[in-house]
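Quick one: this structure, given as structure tokens, is what I'll be asking you about.
The complex appears here without one of its protein chains, the remainder shown in place.
Coming up: chain A.
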Amino acid sequence: MEPIAVTRVQTLIDSFARKDVYLHLETTNGAYASHFDQSFFSAGAYIRNAHINYKHGKIIGDGPYRVGLELNIGWVYGEGLTHFELNEDGQLILAGLNHEDKIAVTLEISEQPFRK
């Protein structure tokens, strides 16, 4: 993965638009967060292989970045994104690393289902 280059990522987002694609979206603090700090409210969300088709998508911000995808019947968005990669399987991987360089958010789009 490399730091997000906005124009490149926008082109990649556009390349998946109006296609049936698979979505992976997660936010996470790590399961140990509240063990180390009891005042920490650990929240996260995870969806793997949601099957969506978005009309258009945008990347916004000056880093960390936000990505929103508009569906015919709804929305997908993620924020805190810092890095990207188009991997060898043609999957667009966007991830956000926090100040400790740990993954805090991931948004991925693929034409083939992600591995379970």
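Basically, a residue touches a chain if its C-beta (ideal position, glycine included) is under 8 Å from a C-beta of that chain, and two chains touch if they have at least 3 such contacts; residues count from 1.
Throughout what follows, contacts and distances are computed from a predicted model.
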Candidate names "Bacillithiol biosynthesis deacetylase BshB2", "Branched-chain amino acid ABC transporter permease", "Chemotaxis protein CheW" or "Protocatechuate 3,4-dioxygenase beta subunit"; UniProt protein name, chain not shown: "Bacillithiol biosynthesis deacetylase BshB2"
Positions on chain A contacted by the hidden chain, ascending: 1-2, 24, 26, 28, 30-32, 35, 46, 83, 85, 87, 89, 91, 93, 95, 97, 101-104, 106, 108, 114-116
